[in-house]
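First up is the structure itself, then whatever we jot down about it.
In this view, the complex is presented without one of its protein chains, the others remaining in place.
Order of writing sets the labels: A, B and C. Residues in every chain begin at 1.
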Amino acid sequence: MADNGATLIDTRRQRTAPATGEPLLSVRDLKVGFSTRRGTVEAIRGISFDIAAGEALGVVGESGSGKSVTAYAITGLLDRAGRIDGGQIVYRGGNLVGAPRSTFKRLRGGAISMIFQNPRAALNPIRKVGDQLADVLAAHEGLGRRAALAKAVQLLDQVRINDPAKRMAAYPHELSGGMCQRVMIALALACHPDLLIADEPTTGLDVTTQKTVMDLVATLTRERGMSMMLITHDLGLAAAYCDRIAVMERGLLVEAAPAGALFARPEHPYTRRLVAATPRRTSTLSDLMAVAPEALDVAPAEAAGHHAPATASPATPLLELRGLFKRFGDMNAVDDVSFSLKPGQALGLVGESGSGKTTISRMVCRLLDTTGGEILFDGEDIASVPADLFHKHPLRRDIQIVFQDPTDSLNPRFTAFDSIVDPLRRLTAQKSGVALRRRAEELADRVGLPHDLLDRFPHQLSGGQKARVGIARAIAVEPRLLILDEPTAALDVSVQAVVLGLLDRLRRETGLTYLFVSHDLNVVRMLCETVVVLRRGQVVEAGDSATVFERPAHPYTAELIAAIPHFEPDAA
Amino acid sequence: MSTATLKHVGWVLRGNLVTAAAAAAALILVIIAIIGPAIAPHDPLASNVAIALTPPSADNWFGTDRLGRDIFSRVLVATRLDLGIAIAAVALSFAIGTAIGGAAGYLGGRFDKITGRMVDVVMAFPLFVLAMALVAALGNRVENVVYATAIINLPFYIRFARAEVNVRRELGWVEAARASGNGKMAVLFRFLLPNVMPAMMVQISLNLGWSILNAAGLSFIGLGVQPPTPEWGIMVAEGARFITTGYWWTVAFPGLALVATVLCFNLLGDGLRDMLDPRMRT
Amino acid sequence: MRTIAYRSARRLIAALPVLLGVLVFTFVLMRMLPGDPAVFFASGPSSGEAEIEAMRVKLGLDRSVPEQLLLYLGDVVTGDFGTSMTTGRPVLDDLSERLPASLELTILALILALGTALPLGILAALMPGSMVDHAVRIVCTAGVAMPTFVSGLLLIFVFYYLLGWSPDPTGRIDVFLIAPPEVTGFLLIDSLIAGDGEVFMAALGQLLLPAITMALFVLAPLARMTRASMLAALGGDFVRTARALGLPAWKVVNVYALRNAILPVLTTTGIMFSTMLGANVLVEKVFSWPGVGSYTLDALLASDYAPVQGFVLLMAGIFVIVNLLVDLAYGIADPRVAIE
Partner (left out) sequence: QSREETLRVVTGGQVNSLDAGMQGITRDGFGLNWNIYDRLVSWDRKKFGDGYIYDFDKMKGELAESFTISDDGLTVTFNLRKDATFHDGSPITAEDVKWSLDRAVSLKGPGAQMGTGSLKSPDQFKIVDDHTIQVTLDKPDRLAVPNLAVVFPVILNSDLAKEHATAEDPWATEWLKENQASGGAYKVSSFKAGQQVVLDRFDDWKSGPLPYFKRIIVQTVPEASTRASLIERGDADLSIDLQSSDVLALKGRDAVKVVSIPQINAFQMIAFNTRMAPFDDPRVRQAVAYALPFDDMFTAALYRRGAPLWGAKWENGLPDTGKFPQRLPFSTNLDKAKALLAEAGHPGGFKTSFSFNVGSAATSEPIAALLKESLAKIGIDVTVEKVPDAQMGTLISEKKLPFFTESAIAWLPSADYFFRVFFQGETRWNYGSFVDEELAELTAKARYERDPAAYETAARRMVAIAAEKAPVVMLWQPALDAVMAKDIDGFTYWFHRQTDYRSLTRTK
């Protein structure tokens, strides 16, 4: 890997100070609306900000706050339904609102460029990357095909793609995600724009790849003295790469301040919440939840003695994996993994994407057959029961799972109530409507879900609410082991904080045992006593989570930790 | 259907007038199919050779056919049979095709392979000829038109259901259902298939129109519904041969009914497809 | 290149079971036909039991069905598709003589359909929800809402009977013209080879109405497919990228959106082609077109087994080949597929 830490540069604070005088881009009281079947949606309700030449502005905010729409409005890429309802976008003194198409044609790619999330989809799948670069060069510099192709090779070289001449002929699917994003950067920078708008450029990339890509962007923009607008929902990322951060909430820009100041003295309550909810190197769960608004908006049900914290003696593990194997084709997705988990404990399973975390959790949950090895649950080898038959097994109700994507994990045609009581109907004798209802309400209380939401369908619930339904469903049959497969990966930081808090409380109340899967070591550190680090299906390191985090024994673990963008106020 | 869903459908239809019109027309068709025989001004079977082939008049709005039967009444009454054929055929292929395709998509493995092969075989047939052969072989009766139409539609449903189920089989909520103690069949029939349904609706409404055309084509070559039962396809097939003789009303009105119905189902299916397209949903 | 040949060969071999399935199914289906071909063909004015029995022996119908099937399979392997009772000629001769007529018609119809459907679909996709979109949709759908025999007869009525613009609908070429020497069997091509413009125009004239009839039938699915995939492509991330980078509009539409959108259309076209070959039975009947479809229809109604079996096998073979060609084309157009 040529794009790894070797080129790491500490980009923070090395930027040239924002030039005084005329800003490069100045947005004044911008309003954007969308006409939809439900009437007009006011996506941006009057925001103002400036970007000075050479400055990097981070735009953060929860999903739907209007970050992308702002970017599209600037570049004139709003879709058919969108309309700028007011305000000005001044670029180098000229107002872009209402400017003719030809203005944008010149501007886009030439003066203002964008890069997007999911780089592979953002590239034309059936056109060679060299041709795509040449297209852009031809459009703006009027280069002939030959000259354009020659220049394209140089560009690929500049974004540190090995053997650029050969890669010219590659199609996007032949490149890794990180490489695609670099091609994307090359495309964006091909014609020397002044401003680069990066809309969540690293979502979908691995933490380590994220770091190399962001470092590259930072270096290139700095070298060229370009301005950048970095859109992200990750405060840490924004803080790491930007001079100033603007916080958006529901179409409004609530606060903009230099990164350090924002973290040290967040002024707006929303910013405060956001800052608090962002995990840092040292934060604890209670830190995150301190300001979480709806943290535990429903009084916790008293910890009825569902399960005694440990049925077996604390010495015997509840779950033990012995030499677990899983092959897909000729690839070992899980390669000789062993670890054990005591009752009442929480074990974190971390590793980069594709390291086998989900595969392990699905096997433990008996949704996937193993290729080899044993899974001992309470001393019984459940791996010997085929996954297809496990639904009849008495241990079925003892092992439950919460999935990564809350949207994805709820049947769109079931109400929250249906989803929650489905395991009850299947795995317990409870069939009667009244009893089920009562139980569902009890569970809703437990996870902090207002009762009136029980009759809603998933599309009528927010991400955090869906996550709660998923958790309620999993704990409905009072399992002894709860597997959590990245339960917060798809959630905003503030919601993540709430869910993590909920999980922590549940464990304390019921003595549940957790197998917690995450790629975020930081989160694992807060929630789990022990951690197992996976890489390509193998355990590289295991141990007490605090220790592993503070003093990683394996370089891979260290790399994982280093790649997490942090903002440390004390370092300011 | 909850009121919220109804409301949603209402919104969507308002945004798409063509689909709304098609939906309204489909509703009218169904109503006619139900009350048609009751409101027909004449007995659709009663002949009166004395007034054979009279052009449209106050008494016979659509004129009369060569036996002096009232075309208006026949067109009205035929609605039930034509929709019946189409709906029965589509329902059959839908029910069987979805179950088989869903099972193939969810279970995979050998079952999937075998059904895949069988689907390939049926698809490789020239389908209209297959329908003809089936009706000829099974006997020239309405039921057999239904079966034949169902069989030639079957592969599309199987493929469709298979694909739709396949993309969902590893989704979180399917896994969750398994973790909740649902067996394979329960997952397939309680979770997966109901979710495939909306997308299937598109196929269904397009297919309804197509089935009517198929029945008409069979009528044209003399297979299918038995006389003197009024049926659009037969009326059109017979009337079409009168085009040059000047008895235009014998073909024009049943033809319009047929075309309008097929058009209505096609537009409806088309509209549904747009509605289900996430891009069009806001 | 070698891999393409290799993959094609593998595909064709993999298709053999399908063809066998088609063959056996047709064979059994034909024996289920209630009509007894021996009775039908031994229908001379004074034919009795004895004549019918003789006919039955002649047709091999006195043997058991499995025995007949084995014999037939053996014959097919050696390229003998049996003899048509209706024409009295070997089925293979009949089919090979008539197939070019059907293919020529189908291909022209497909060209017409694509030539109309692609622009209309693209237009509709560029302005979704607009009047243009609705108009395109209604026009296309109306075409497919009519049974082909009705649209065919209507076209004849208007363009031949009333207006006299079209030549008489009696086959592939004016009877008073001399057909060009047969090279490909496609009159349009053969007449060009022979350099005979008059015959070319005459043949084209004859082709036009039936081709339009068939094109109408597939216009809607093709246009809708084009629209849908074009919409998907236009909404795709890479099109947004192209626009964000300031590529000219024509390039965005043609090079970025259209080329991606055309891929699913290609698949649909392949399916349409086979459907059309099968569905042109009625069109051929209406236009007195000497193709394989009308031939089969007659045979089927006469319980004449061999031609129907031969036709179905031929169509299944074409289906397999067309699918292969479509996949090959797809593989060339889409590098992601070729990699598998």
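Methods note: a residue touches a chain if its C-beta (ideal position, glycine included) is under 8 Å from a C-beta of that chain, and two chains touch if they have at least 3 such contacts.
It should be emphasised that the depicted structure is a prediction, and the values quoted were computed from it without experimental measurement.
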Subject >> Chains on display which the left-out chain touches in the complete complex >> reply: B, C
**OP:** Would you mind spotting which of B:45, B:107 or B:163 touches the chain that isn't drawn?
**Re:** B:45
Subject >> Hidden-chain contact residue, picked from the options C:55, C:245, C:263 or C:326 >> reply: C:55
Subject >> Among C:25, C:41 or C:200, the residue in touch with the chain that has been omitted >> reply: C:41
Original post:
Can you name the residues of subunit B that touch the chain not displayed here?
Top reply: 45-47, 49, 52, 66-68, 136, 140, 221-223, 226-228, 238, 240-247
Original post:
When the complex is taken as a whole, what residues of subunit C touch the one chain not shown?
Top reply: 33-37, 39-52, 54-55, 58, 85-89, 94, 97, 153, 156-157, 160-161, 164, 168-171, 175-176, 285-286, 288, 290, 294-295, 298, 301-304
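One rule holds for everything that comes next: only the chains that are shown with their structure count from here on.
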**OP:** Take each protein chain as a node, join two nodes whenever their chains touch, and name the resulting shape: line, ring, star, complete or other.
**Re:** complete
Original post:
Relative to subunit B, which chain has the most distant C-alpha mean position?
Top reply: A
Original post:
Just curious, how far off is subunit B from subunit A if you go by their C-alpha centres, in Å?
Top reply: 46
Subject >> Inter-centroid spacing, subunit C versus subunit A (mean Cα positions, whole Å) >> reply: 51
**OP:** Please compute the C-alpha centroid of subunit B, do the same for subunit C, then give the distance between them in whole Å.
**Re:** 24
Original post:
Could you say which residues in subunit B touch two or more other chains, in rising order?
Top reply: none
Original post:
Which residue numbers or ranges of subunit C touch two or more of the other chains?
Top reply: 128
Original post:
Residues of subunit C touching subunit A in their complex?
Top reply: 128, 236-238, 240-248, 251, 255-256, 259-260, 263, 333-336, 339
**OP:** Give every residue of subunit A touching subunit B within the complex, in rising order.
**Re:** 34, 36-38, 81, 362, 365, 367, 387-388, 391-392, 396-397, 399-401, 403-405, 408-414, 419, 422-423, 426-427, 460, 470, 473-474, 477
**OP:** Can you check the complex and tell me which residues of subunit B touch subunit C?
**Re:** 16-18, 117-118, 120-121, 123-130, 132-134, 136-139, 209, 213, 216-217, 220-222, 233, 236-237, 240-241, 243-244, 251, 255, 258-260, 262-263, 266-267, 270, 273, 277, 279-280
